[in-house]
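A single protein chain has been omitted from the complex, and every remaining protein chain is retained in its original position.
Residue numbering begins at 1 within each chain, and the chains themselves are lettered A, B and C in the order written.
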Amino acid sequence: MSEENDIQQELTGQFSFSIDKVRIQRVRRIFAVIPSEKFAEVFDYAVKKLKFVILAAITGLDEGPTLGFIYHIARENGIVLNLHVSVPKENPVLKTITPYFPAADAYERELVDLLGAKVEGLDAGFRYPLPDDWPANQFPLRKDWKIEMLDKKEVTENA
Amino acid sequence: MIRPGRMIREVLESLFKKAATTKYPLVKAVMPDKFRGKLKFYPERCIGCKICMRDCPSNAIIIRKVGEKNFEAEIDLAKCIYCAQCVDSCPKKALESTKEFELAGLDHEKLKVVFSAETEDTVETKA
Amino acid sequence: MPEPSNFRIPIGPQHPALKEPECFSIVLKGEKITSMNVRLGYNHRGIEKACEERTYIQDMYLIERVCGICSHSHATCFVQAVEEIAGLEVSKRAQYIRTLIAELERIHSHLLWLGVAGHEIGFDTLLMYTWRDREGVMDVLAMLTGNRVNYGMNTIGGVRRDVTSEQIPQILSAIDILEERTKYYIQIATEEVTLRERLSGVGVLSHDDAVHLGAVGPTARASAVDRDIRRDDPYAAYGELSFKVITDNHNDVYGRTLVRVGELMESYKMVRQILKNLPEGPVAVKAPRKIPAGEALSRYEAPRGEDVHYVKANGTDKPERVKIRAPTLANVQVVAHMLKDRYLADMPIVIAAIDPCFSCTDRAISVREQGNSTAGTMSWPTLHSYSIDWYRKQGIDFAELNKKFKIRGALK
Partner (left out) sequence: MAIALFNILIFPGFLFIGVFGMLAEYIDRKLYAMLQNRVGPPWYQPLADFIKLVAKEDIVPEQADARVFTLMPVVALTGTVTAFFCIPLWGTKALFSFNGDLVVVLYLMTIPTMTYFLGGWYSRSVFSMIGAARSITQLFAYEIPLFLCVLAPAMLANTWSLSEMTVYYNSHPWFGLFNIAGFVIALVALLGKLEKVPFDIPEAETEIVAGTFTEYSGRLLALFRMCIDVEMVVGASLLAAVFLPFGMHYGSAVGFGLYLVKVLFVVALLSVLRTIFARLRIDQMISFCWKYMAPAAFLQLLADLIIKGIHAS
């Protein structure tokens, strides 16, 4: 566990986080909650200095008043750092990480389509994974979204 | 050695082998012992705890009370995904997987199978 | 000679090269591909959303159906995450059985891939032979789990079925036959000239590009990217098995073929090790219905590459959030890169070479038809009555025929 502890130390030391924000859940799994304004800085440090060079996925969460985003990045030796950022739901703006990982494109589009995140720096491109004629402002992965919302819209349109 | 027609020998030998495919509807396919096919319900064992209903991923099974300590099960074969979780969940082993797998049909209503308590093991098709 | 120049041709959503609906929109100049768009999402079924509305036990079967071929991968990956949150100690025997099924699944998936690859380049004989031999491993899987796909082997806290001692010699003999056959296919792949011609130098993905674009699994390993979750982030019983991670530096489809057949040989070794060292013990521990609050990330080396599941629990019997990252989503983004300035004829095999599984990738939502049907489309009842009318004009009346031969239902 020494390597995980080193990473924990380094993150808390570098960005003066309190130790409970960077949690080692088990071997090779580190969960870190970081404030959104520091995200770009921490992410850059994690990728460039701490050598978390593999992007496993980006998870979007609906946390009630905020939207949460977890960036799962991994080292070659299997250690995964999960960076958790929360942004207010009214204005869920994120910076794209495609300069680091071009493959993040698809994950970010998913956040845009399914959770209504606004990703700065992501080019317009195609929608993914929802169809082009999907109604605006319907974000299926938000907790308050129900399938009936889609049907009601159809009914009113057809009536 | 890299050359064309590397498979020619194998291919010609196949002429004298028994075909690997079968004429399926004419030759019946045999299912393995643990196969999870159509479900069978034993009404006399059921205690009406409805754990199967709660665990079913596709809401394919409905347990109804039809009398004092008498229960019947309605299984919708079109909804059932044949995971047999209900068989595992049942505390009294009232459900069982069979090897029956040719269940396709044209009428959705006919795919709802009712195992009623009165007629014990017989399978009745809901009209 | 008249030559089609600058065609835009749609490969998909419906196309014989694709087994699932996705759209690759290709611009052609003559036979060369000049540019290409990948459009995903046709298969989005809303599985992640659906998971939030079901219990953990129901989710297990839902997630198993994310993909047919790597069903065990997704189910295991999910179950591992849930077990981590619940703090369940899974028995060694259950871990070994999971690993056994995982490797058997890899064998069947890679053999299937080899056949599909053969079909994509018009070598149907290879398809028929590999799929015939694949039946061996399918029979083993059916014997162990009950079914050929969607094994339903996992449960939270272990596995549902035990491996009996009578089954072990049967598995071993099937593995022996498969090993013999795989050696033959390695010979074919390396020595048949038309196969070499169609695979070598096609779909080139350099090492740097593979790393940069985030390719995973055999696609990356064929570009000498030495990454394998089984070794790097061991789960189940992989920490206790000895195996090599197969890499190759051909960087092309030929390399990917060699990696896959190489992995087959490793899988046979692993299956033998597992069966030799199968520990005694129970196969499952009792799991609570309500999983305590927490989160976990689970990684799994599926046959197609790294599968990632993130599960967040909130203390109820339903998860707060389930995120699935299927390997194909990471790989599909390199396809456009690999096809630039290549021949149209290489398109099927290059797409097939990442072993795509689009239904895994999408996991979406079904949209019911919006608005009234437009002039170009027919609703199902209209089409139905149109076809009946058409046949009636030809003198065939289905209504009469139906009366005459009562269509038999499936149930007696």
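A few comments on the model shown:
Note that in this section a contact is a pair of C-beta atoms (placed from the backbone, for glycine too) under 8 Å apart; a residue touches a chain by one contact, two chains touch by 3 or more.
Everything quoted here is computed from the prediction, not taken from an experiment.
Touch, as defined at the top, links the missing chain to these shown chains in the whole complex: B, C. The omitted chain makes contact with just one of the residues C:45, C:132, C:148 or C:290: C:132. Check C:17, C:224 or C:265 against the missing chain and you find that the one touching it is C:17. Interface note: of C:42, C:78 or C:123, the residue touching the hidden chain in the full complex is C:123. The omitted chain makes contact with chain B at the following residues, 4-8, 11-12, 14-15, 17, 19-23.
Listed for chain C, the residues touching the missing chain in the whole complex are 1-4, 7-10, 15-17, 28, 31, 118-126, 128-129, 132, 192, 194-195, 197-198, 343-348, 390, 394.
In the analysis below, only the chains that are shown with their structure count from here on.
Residue positions of chain A touching 2 or more other chains: none.
Across the complex, chain C is touched by residues 25-26, 28-29, 31, 53-57, 59-62, 70, 72, 74, 76-78, 80, 82, 101-103, 105-107, 114, 126-131, 133-134, 140-141, 143, 150-151, 154, 157-158 of chain A.
On the side of chain C, the complex with chain B involves touching residues 54-55, 57-62, 64-65, 125-126, 129, 132, 135, 139, 142-147, 150, 152, 155, 160-161, 184, 187-188, 190-196, 407, 409-412. Against chain C, in their complex, chain B makes its touches with residues 1-7, 10-11, 20, 31-36, 54-57, 81-85, 88-89, 97, 102-107, 110-111, 113, 123, 125.
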